[in-house]
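Now for chain A:
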Amino acid sequence: MKFRYDVVIVGAGLAGMRAAIAIAEKNEDVSVAMVSKTYPTRCHSVCAEGGTAAVFDKEDSLDLHAWDTVKGADFLADQDAVELFVSECPKEILTLDAWGCPWSRTEDGKIALRPFGGQSLNRTVFAKDRTGFHEVHTLYERILQYPNIEIFSEYFLTGLIVENDEIKGLTAIDIKTGELTLFEAKAVILATGGAGRLYGFTTYSHNVTGDGMAVAYRCGVPLKDMEFFQFHPTGLVPSGILMTEACRGEGGYLLNKDKERFMKRYAPEKMELAPRDVVARAMWKEMIEGRALEGEHGLYIALDLTHLGEKKIKARLPLIREAAINFAGIDPVEKPLPIKPVAHYTMGGIHVNKNCETDVKGLYATGEVACISIHGANRLGSNSTSECLVFGRIAGENALDFVLNKDFKLVKEDEFFEEERKIEEIFNKNGSESPYAIKKELNEVMDNYLWIFREESGMKKAVQKIKELKERYKDVKITDKSKSFNTDLIYTIEIGYMLDLAEAVAVCALFRKESRGAHYRLDYQKRDDVNWLKHSLAYKTADGVKVDYAPVTITKWEPVERKY
Partner candidate 1 sequence: MEVIFRIKRFDGGSSYWDEFKVPINMTVLEALFYIKENIDSTLAFRAFCRMGICGSCAIRINKKPMLACETQISKLEKETIELEPLKNFNVIKDLVTDFEGFFKKQKLAKPYLIRKSKGEIQQTPKQLEEYYKYTLCIKCGACVSACPVAKRCLGPAPVVAAHRFNRDSRDEGKEERLKALSDHIWHCHFVSDCSEVCPKNLHPAEVVQKVRLEVLKFNLGW
Partner candidate 2 sequence: MSLNTIAFYLHRITGVVLSLYLCMHFTFLTSLKTGDYERLVKASKEFFVLHLLLFLACIYHGVNGIRLVIHEFGYMYKYRKILLYLTFVITFVIWVLFCWKVIK
């Protein structure tokens, strides 16, 4: 099969849908295809809970939002991008309001705000604790109204077709029929989300495997800052389901086994509402030093919401309550929840500038798959959904400008056959290794050696182990030989993607000899601005990962010590 669209967007989450709408709003004649491996309402963005950051408070200012973001990022964020970002956030909130997003309100009918980690003032716009869910549905409903957006659900990205540093199209497997499909395009926007399933204990949906990152990486596009992986303090034990930061924003406490609010020792001013890296590290320390509670699923910390009262929990945190009851059998109204830090967000991603452009002409990346970089070494809670909206639109608009008055570059038959051959090769694999065993081991490696506290020896082991797993992956076995809905094949390709990404994460982490934001090394516990105030760029080469570095853009704020 072959399709031809002016712009092809891969991924139908918040960023992808926002990009599609941005194009369709401005131009009715440009054809847009939105290709994704799930239906739009099933994307991982629906799992975003707490809120979306934007300046609305009268005492708040754009500069303050930018400063909080930069400080939260441990000064690794590109400040020009951050300034652009914060100035666009409020507009996006109002746009979504006009499109029907059920934002929570104050008594006088205005959009309500709640406090979130690392922010100086209340800055998080929210829709109860289902913000991402409502935003996704609002955008999806909006998309139904544009005739020039075509949705291709359940198409799995397998490759980009690039010639002379210019994009020509992409290939994807139509999961329903199993056929490889060619999409010719003048511009491609990648919005496939993060790579959270690298980790075993994670908040991510099952299929968030970094497809876009891996595919671009294999085409020679560098990945930026992959060593920075966010660990969210409050993942429900044992499933890892996210208990939103809003739990603490609404007044919840973190308690150790002595019922002590231990955060007072780590962030006396902000307490539970310090940025996520600080809180996650504090919790991990409590756990290592024997002050955690112990249950049938191992160590945990208590997230106490009982003092908030039933009324507030039901009104502000209904999803949390529902999830806690369904998945841990505990009602937060009555008892504290068992939680521990959990892999949550990929700060790194495809290297793009603040216009979402990669080095390949016509190839854009936006949302979590991209590293723009506004999150630097640690993202602040509620900045990610804002990023998806703001930079989704920017990517869409830039792609639109790019495709106007441009012609299609024809994809040669050979190029398509080459992609087809690659997939055939995997499909016909009949080795002795189970892909799922490889994935399980990969998860263990990541959970053990690239977790919150890292050190040289562990990371070296991780690099070694990932290399071994990559070797073993070559001898993988695909049992399912049917065409239609062959998830065995899809999962196996995903695991291949993850192995590439894990290698980039491990190598970049090993090279960065300092502690910054989410990347904390026991052997280099201080931040080192002299040598390491720079972005890592990972390139895929025949002999493994090649790491290069790029400067950080600083406009207003020079790095200072980070205290909360």
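Keep in mind how these were chosen: all candidates are chains of the complex that A comes from, given by their letters.
Keep in mind that, in the parts below, a contact is a pair of C-beta atoms (placed from the backbone, for glycine too) under 8 Å apart; a residue touches a chain by one contact, two chains touch by 3 or more; residues count from 1.
For clarity, every value in this text was computed on a predicted model and none was experimentally measured.
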> Considering only this complex, which of 1 or 2 touches chain A?
Replying inline: 1
>> Show me the residue ranges of chain A that touch candidate 1 in the complex, using the header's touch definition.
In response: 38-39, 41-44, 46-47, 94, 97-100, 102, 104-110, 128, 130, 133-134, 137, 141-142, 144-145, 153, 176, 205-207, 239, 241-242, 319, 322-323, 326-327, 434-436, 440, 478-480, 482, 484-488
